[in-house]
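The complex appears here minus one protein chain, its other protein chains still in place.
For reference, chains read A and B in written order, and residue numbers begin at 1 within each chain.
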Amino acid sequence: MSFIPHTQEDIKQMLKAIGAGSIDELFKDIPVALRPKSFNIPAGKSEFEVTQILRRLSLENATGLVNFVGAGFYDHFIPAAVDAIAARSEFYTAYTPYQPECSQGWLQAIYEYQTIICQLTGLDVSNASLYDGGTALFEAMMMAVRHTGRNKIILDSGVNLIYRTMLYTYTSNLSIEFVEIPVVHGQSSRRDLFKHLDDKTAAVILQNPNFFGAVDDYSDVVGQVHKFGALAIASVYPVSLGMLKAPGEMGFDIATGEGQSLGIPLSFGGPYLGFMAAKSELVRQMPGRIVGATVDSEGKRGFVLTLQTREQHIRREKATSNICSNEALCALRAAVFVSLLGREGLRELAEHNYQKAEFAKEQLSGLSGVEVKRSSPTFNEFTILLPRNADEVVQRMIDKGFACGFPLGRFYKGMDNYLLVAVTEKRTKEEIRRFVDSLEAVL
Amino acid sequence: MNIPKNLLYTKDHEWARIEAKTAYVGITDYAQESLGDITFVELPKKDEILEQTKRCATVESVKAASEVYAPLSGRVLSVNAELAAHPELINQLPYEKGYFLSMEFSNDSEKANLMDAASYQRYVEGLSK
Partner (left out) sequence: MKLIFEKHKDGRRGFSYGLVDVGGAKPLPEKYRRGAALPLPCLSELDVVRHYTNLSRLNFSVDTNFYPLGSCTMKYNPKFCERVAGFEGFSQLHPLLPQLSGGGMLAQGSLEVLYETEKLLCEITAMSAFTMQPLAGAHGELTGVMLIAAYHKDKGARRKYVIVPDSSHGTNPSSAAIAGYEVKVIPTGPDGYMDLVEYKKQLNDEVAAVMLTCPDTLGIFNPRIREIADMAHKVGALLYYDGANLNAMLGKCRPGDIGFDVVHLNLHKTFATAHGGGGPGAGPVGVSQKLVEFLPISRVIRCGDGTYALDYNYRKSIGYIAPFYGNFGVILKAYAYMLCLGREGLIKAAEIAVLNANYCQAKLKSYYDLAFDKTCMHECVFSAMRQAKNGVHALDIAKYLIDKGFHPPTIYFPLIVKEALMIEPTETESKETIDAFIETMIEIARLAEDNPSLVKQAPVNMPIKRLDEVRAARKLDLCWKPQN
């Protein structure tokens, strides 16, 4: 199957109009020596056959496990209306809205998305989205480097290791000096942070809740950061913002994060949604597309891509970033998800997550040999210490039908017996009880 | 095309008005005309040291960003703060309220590298041919 509408007659007529004898003639500029040495691609298949092959493969994935794995990527319920809107092909088969008159639907939707991100984070401006939470954090860091003209970054080790690793990869050819701050009793060590904070610091990067699930109020840190003329950057989990103090309320200059939890399926790691919001004075340092409101020649409100002079198609090697797309369809999902929930719904979602995690903590603390870490409050994810290697426990729990959590030994030295457990609104009381019982049985 | 007599000009379409040791700097009528509606200017900081022919500012229109080069070397005395809120002044009054900055220039002999109004006029006419 090839989705080509041309009949033999069409082709004949078109070749005639071109003045070519054959289609091959159109490829005459490709020297014979450069023709493919091979092109061993299997013969085409029908839609039915391909669908069958892929259905079979999808069933080879074990999605039936009861999921307690989070680590920055969460198993939330997605209302049907989100899927229905994202399936409108007037949205998903369009491209970047370069021509505003025939793209007002997309432009307005992105403007609404930007507003929602500002409302959630408590900051002034948002871009039209970035690839994912990790690349968004890198871009935020580079904004701080450009804005301050400095190159020292203080990075809390409570920031997701996946993101920290990405920052190191991206800066391997740039002269950026990193200082990692240890986590002590689950929280960012203020003492170490303040020791390293100086007038060479471009930014301090923190995460809330941090990778261990600990919730913090960083207002005190941000105050100090600003005294040295540096920027404070927060990586945040948007569902938690239905309950937790917003980055803007703590004084952060830039907030970024992974928007997957806002109505985007886990889908084995992507596509996801990097969001970014900042104080208005940083807007010209922002990377990526930005939509602005304006008026048409008759004074009617309309929306356009704006501040394009920051971007690669105009500034080329001097652009703020090489990014030329956004994750528009994922941003749309987030906008629909949040609009649907509204302020009550998002508060409720956060409350359910918090209550269920607290319930799980309480149940787990009844198990002998299991210690629930309580040095900091948590939102929907927390750390437990097991009497044996967490890797083994995870494997045994798989046999019981549970993806029981993320073993911290994979990311942190000396934490082989620690397990990170996430409890979203999807986990029922019954599932949590069975989870605790099964854990007791495998320990 | 407005090319005031009392100013000095560069090939990149900047102008300088000399008052004793101070030079006022901006872009010419020709420059603002070819850039179109200016939406933003990035200016240097007070006391920044500028070097003749090196970048000192950037002007942006909707679809372009252009560098502005210092007509003379020296220290920035002040920048035109009004441009932040009203970049359109550059389009409206490029030689007056649309000026970019004032500077204390350090090397008198550099003036020889600039054109007077008549030479600039000929230069601009040559460009449009």
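Please note the rule applied: a residue touches a chain if its C-beta (ideal position, glycine included) is under 8 Å from a C-beta of that chain, and two chains touch if they have at least 3 such contacts.
None of the values given here were measured: they were computed from a predicted structure.
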Out of A:Asp216, A:Asp253 or A:Glu381, which residue would touch the omitted chain in the full complex? A:Asp216
Which of A:Leu65, A:Val179, A:Leu385 or A:Val442 touches the chain that is not shown? A:Leu65
Hidden partner sits against chain B at residues 37, 39-40, 60-63, 87-88
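Quick note on the criterion: only the chains that are shown with their structure count from here on.
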In whole angstrom, what separates the CA-based centres of chain A and chain B? 44
For the chain B and chain A complex, residues of the former touching the latter: 39-40, 60-65
Spell out the residues on chain A that touch chain B in their complex, using ranges where they run on. 284, 308-309, 314-315, 318
